[in-house]
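Here is the structure we will look at.
Entry: chain A
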Amino acid sequence: MAGKIVINSERCKGCGLCVVVCPRKTIVISGISNKNGYFPAQTDNGDCTGCAACAVVCPEAIIEVLREGSGRVIVAIEPGKEKKPTLTKEKA
Partner candidate 1 sequence: MTAEGLYEEIVIAGFGGQGIILAGRLLAQTAMLAGKEVTYMPSYGAEVRGGTANCMVVIAEKKIACPVVGRPDSLIVMNKASLNKFAQRLKKGGLLVMNTSLIDSEPQLDESIEIVAVPADELAVELGSQKSANMVALGAYLQKRGYLSPDAAAQALADVLAERHHKTLPVNIAALHKGGEFAQRHCPV
Partner candidate 2 sequence: MKTVFERTPTLKDCPTHYCPGCGHGIAHRLIAETIDELGIRGRTIGIAPVGCAVLAYDYLDVDMIEVAHGRAPAVATGMKRTNPDKIIFSYQGDGDLASIGAGEILHAGHRGEQITVIFINNAVFGMTGGQMAPTTMLEQVTATTPKGRTAAGEGYPLQVAELLVTLPGTIYVERCALSSVAQVRNTKKAIKHAFELQLSGAQGLSLVEVLSPCPTYWRLSPAKAMEWIESHMTKVFPLGQLKGGR
Partner candidate 3 sequence: MTERGQSSRGGDKRVLMCGNEALAEAAIMAGCDAYFGYPITPQNEISAYMARRMPDEGRVFLQSESELAAINMVFGASATGQRTMTSSSSPGISLMQEGISYLAGAELPAVVVNVMRGGPGLGNIAPSQGDYFQATRGGGHGDYRTIVFGPSSVQELADCMLLAFDLADLYRMPVMVLADGILGQMMEPIVLKEKPRRDLPAKEWALTGAEGRPQNIVRSLWLGEGVLEELNCTLRDRYEQIQKNEVICEQHDVDDAEIVVVAYGVAARIVCAAVQKAKQDGIKAGWIRPVTLWPFPIEQISKAADELRIFLVVEMSNGQMVEDVRLAVSGKAPVVFYGRPGGGVPTVDEIFELIKQLTLRSKTPI
C-alpha cells in the first residue's frame, strides 16, 4: 500500500465516479447509507497507489489522498494514457 485515501463518507453522495476511475479498483459503494441517505464510496485502501484519480473526479471534493515518500506528488495522466497511470514527483 503505497498510498491511501480518506473519504468523508458523510458528505459522499455515492455517485460512484471514483469507483469507475480507480485504476486498482480499490473503491466500492457501501451497502449502508450515510445520514443523508446516500450509499457512500468506501475503500480498504488495499492496492491504493495514491494516484489521486478518485479525488480529481470527485464532484464533492471530499477525498483526501496521502502517499508514501517525501515531497508533494501530483498525478500526471495525459489524455489517452489514463489506463496506465504513472506518478511523477514534482520538484520540491
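Please note the rule applied: contacts are C-beta pairs under 8 Å (C-beta built on N, C-alpha and C of every residue); 3 or more make two chains touch, one makes a residue touch a chain; residues count from 1.
Selection rule: all candidates are chains of the complex that A comes from, given by their letters.
As the structure is a prediction and not an experimental result, all values here were calculated from the model.
Colleague: Mark the candidate that touches any copy of chain A in this complex, from 1, 2 or 3.
Modeller: It is candidate 2 that touches chain A.
Colleague: Would you pull the chain A residues touching candidate 2 in the complex into a rising list?
Modeller: 3-4, 11, 13-17, 19-21, 36, 38, 50, 52-53, 55-75, 77-82
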